[in-house]
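For this depiction, one protein chain was excluded, whereas all remaining protein chains were kept in their positions.
Labels run A, B, C and D following the written order; every chain starts at residue 1.
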Amino acid sequence: MTLFGYRIPMMASLLVWCVMWEIVGRLNLVFLLPPFSEVLAAAVDLVQTPSWQKATVTTLRAFAMGMALSIVIGVPLGILMGRIKIADDLLGMWVNIFSSAPLSAIVPVLMILFGFGEKTIVAAVFLFAIWIIVLDTRAGVRHISPSLIEMARSYGASRPALYTKIILWAALPEILAGIRLGLIRGVKGVVIGQLLVAIVGYGALFETFSRNFRMAEFWALTIILFAFALVIAELIERAEAKVEYYAGARQ
Amino acid sequence: GDMRIAFGDLPGIESIQTLAAIERAKERGVNVELIVLNDEDLAAQAIVGGQADVGIGAPYTLIQKAGVPIRVFAQISTLRFFPVVNSEFYKEWKDLDGQDVAVQARGSGTEAVMLLMAKNQGIKLGNISYVPGSEVRRNALLQGTLKASIVDAANRRALEAEAPGKFIVLPVEDLGASDEALFATADYLKNNAADVDILVEELMKTAREITENPAVAVEFRNKYKLLPDLGAEADGEITEYYKETAAAGSLALNGGGADAAADDFAFFSLAGQIEGDPASLKVADFWDVAAIDRAVAKLGKK
Amino acid sequence: MAPSIRTDGEAAGLAPASSRGTTGAWWEEPVVLRLVSIAAFAAIWEVAGRIPVSFAFPTFSDTMVAFFELLADGSLASAYLSTLQPLVLGVVLSAFLGVGLGTICGLWRTGEWLLIPVFIVLQAAPVAAFIPMVTFVYGIGMTAKTLAVIILALPVIVLNTYKAVRNVNQSLLVMCRSFLGTPWQTVAKIILPDASPVIFAGLRLGVAAGFVGVVLAELLITPTGIGDLITFHRSRADYAEMYATIASIIALSTLTLVFLQWVEARVFRPEKRGA
Amino acid sequence: MRATALRNGPSPVPARIDSIVEVRGISKTYGNVEALRGIDLDFPRGKLTSLLGPSGCGKTTLLKIIAGLIKADGGTVAINGKRVSAPGPERAFVFQDFALMPWATVLRNVAFGLELRGTSRAEREEIARRYIAEVGLAGFEDKYPHELSGGMRQRVGLARALSVDADVLLLDEPFSAVDEQNRRKFQEDLIRLRTNRNKTFIFVTHSIEEAVYISDRIVLLSPRPGRVSRIIEPEIDRSGDPERIHRDRHYLDTVDEIWQGLKQYVE
Partner (left out) sequence: MRATALRNGPSPVPARIDSIVEVRGISKTYGNVEALRGIDLDFPRGKLTSLLGPSGCGKTTLLKIIAGLIKADGGTVAINGKRVSAPGPERAFVFQDFALMPWATVLRNVAFGLELRGTSRAEREEIARRYIAEVGLAGFEDKYPHELSGGMRQRVGLARALSVDADVLLLDEPFSAVDEQNRRKFQEDLIRLRTNRNKTFIFVTHSIEEAVYISDRIVLLSPRPGRVSRIIEPEIDRSGDPERIHRDRHYLDTVDEIWQGLKQYVE
């Protein structure tokens, strides 16, 4: 979009929406929607409260552990499925089912298996994030140009060298894309886990604020969470752009 | 020792008493970990599955059904719920015949109250929807998306304050049944009697202190920094709530026991949540009164 | 940044069963492997249920029995009748709205600038937190649940459609222009046909998201259909029934998606479009 | 001794030859890349003119400006004496990447130009069938592009351009995605086609042999910014067996000469 000859970045339109929010809030049209400025003020206050800080630590820790687990397991699994047909045939079906199934229905089951503490939340993050990582890694490995692998073989690459010097690198753009999508899903997983099973961390804050109509805080928390999801996605996207720069020659 | 207590719902102002008792138990060396769950069922399930030690709720159905022996060991409060209808549509119980109502959850006390009243009034309710959170139902009533529901005291007052005259509170006979009680597995009660005793004593003490002077509820809140996310404005509501609750005498001063069990049997079997003739049900199958007996012996009966 | 918008789940398609040569050992047959895989899953479940992992974890066989009982007494059918209404309504509305909005955003720069970021945010954000709020405004009826479905399904559909329209094959556009196509002809004869496979894939993802939405609505707004079956049986400690219900919704969503993918493969023949 | 007519500088007096396309002072800059500078060219009616030059010298840009697909920054293009600045029915384009609609049959692809003009279905399909046969694809009417080889796809693209009955056919490296052996066959067909119909062809290619083999006139462009560096008219007799051309002295001389000129630009 260009205006008076200047390029306006696309995300800038969110500012327009914020202004509209402010107007709607000030007109008091919807009681759920306090003015945006009030929400911002609430956000500033919120981040200073110990309960927000505690919730953030709880949530972040569960999120980080769940993500680490899903990357550590998901990437090798994806590579395995990309390279070995029988593994793909045996596991592919489940990966596909779980990647698009309404996993929220399973979340209450997790509790039975993992108890109530952090473990269930970690498991929820893992369950939400891993499948897309596996699928994208697998797709990345599948898309590696056969000639690149033949090239390595023809120059006498050993099996470990083939994996570490070629396959991992060649699939890196897709692996990163998978991780990015996985992160976004993981954020959803952590929130759904906290809302549906054990009411802790952000889930507890959301429930408290919405049940008690503390709308400014509710929206402030929402914005913080949305911003978090978008910022980490953006960071990974930066890394991806860098990788894709080197992979520019992939026709 | 360690004690994991499972809440079946997000703590609200009605939980001040319990939360204060827990804090005091902590002061006396019981290492309590609070687990807040989305649903009363989950709390009960957590006890059965051994993922928590003490649950809060009134799990009569589960006690009867689950293979694991679970016992209620102290009543916290008795039911105080208020069926509310939008006066534009309904005026009295009879009008609710065949109409849709919303209650807290399946198998909850709110559902039992509605079912019981319907039975007593000789009407049949239409669809029952489950909407967790009294606050949510209050708001849905205000928005007009619900026409008949049941809320707790705090939200009834809020309804009256926000839309005077718009809602009618339908009369309910005194129920006397448990709203919230503490429960645990028989094994746990046997093996952790000391911890359980401390908790039960503190619960009784807070109940007695609040009933004597409802204003201490706010003091508890400030002292133990309870419910920090509700902001300072909640203090007024808390005072009001406990004034009313104390006046109605719904906080259990002696931890319930056999009398409470008998009331519960009558209520929950009428509501269809436990099977069998109330008279033939044995207290020992549902309750373990040892802890309250010891506490009453120590603190005296009120 | 516009054309590089990636949408969640772009790789999340269920990979179509690969066709292979006629020769091969039995264990190379995809059908056999699939059955082996299912059997292994059931066996693990059965064993875990028998240990048992938890008293609340039924065996596979108990769950299957419970499933058929639920099926026989009609409770599953009536639950789905209630659950599927907001789902179908929400998905259909999202489909029309989403394809329309996506096409507009793909063709019209100002629309793109104004709307796409909103959908990107909605898509990336954990909107589950938001669903309880819907209850405040729209109560607990169909409207609220339909809205929950739309909140989840719409962004995927809009973004896929938008992406498809934006990334339409440029040389076909130029071709159409060089043969004197009018703007309307360009949209109707080139852009929409060229974008249709991606749009359809977006609709499929939208259906998947709709299932997520309706499950969340059942669990977070009010349990009426399968959510009610789940909570009811949980409150009665009938865990086999609870699991049967959970498994049935996942199976239903999977079957729906497989069916849509089959339709997609039939209609659009993706492997041949690269031409 | 040399059998080719070489000219430099401005184009000849228009009256002398019958030019169907006249390009005057065309220039084009992309951002800060000056792609074309002051191009003056005339394309004689009924002849095949090739544009040849190193990669990136602006051949495609010039062809698309003539087609009306790109706006020039300055200068004019006239077809049959009339200024044009948008695509028109008197020009038809054959695309390097074929630009076939993968969801349409060969028949519909070929008839697409007519479909856009609103010709009735029966009529346009009849015309399309005729041209499909002419490019040697009779029997493939109901196939889809993915069922054809690269060479066959490009024949579809050619049939589509022929079917709208334009005077000028613009071809942008039509053979670059076609394999060697098919390409050779296709070139022979093109020579035949051109002698049979009175069409004007403007042809972009990278291949010197190809240009010399099929062109009446070769326009050599210099590297960025593209300017006309030379115009060569290989005087090769194409009336007989097309295969003889490859051994024609003039053919070989011209190829060599152009190669010597272009070699310096190759990396």
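Observations
Heads up, the rule we're going with is that a residue touches a chain if its C-beta (ideal position, glycine included) is under 8 Å from a C-beta of that chain, and two chains touch if they have at least 3 such contacts.
Predicted model only: the values in this text are computed from it and were never measured.
Checked against the full complex, the candidates D:29, D:60 or D:182 give a single residue touching the omitted chain, namely D:182.
Interface note: of A:28, A:53 or A:145, the residue touching the hidden chain in the full complex is A:145. The missing chain, though absent from the display, is touched by one residue of D:99, D:114 or D:262; that residue is D:262.
From the set A:60, A:73, A:87 or A:166, the residue in touch with the chain omitted from the display is A:166, counting the whole complex.
By the touch definition given at the top, chain A reaches the unshown chain through residues 145, 147-148, 150-158, 161, 165-166, 169-170, 172, 243, 245-251. Not every partner is drawn; the one left out touches chain D at residues 54-55, 149, 151-152, 179-182, 184-185, 205-210, 243, 246-247, 252, 255-256, 259, 262-263, 265-267.
Everything below uses one rule, namely that only the chains that are shown with their structure count from here on.
Distance between chain B and chain C, defined via averaged C-alpha coordinates, is recorded as 40 Å. Shared interface positions of chain B, defined as residues touching 2 or more other chains, are 42, 45, 49, 136, 139. Pairwise chain contacts present here: A-B, A-C, B-C, C-D [touch as defined].
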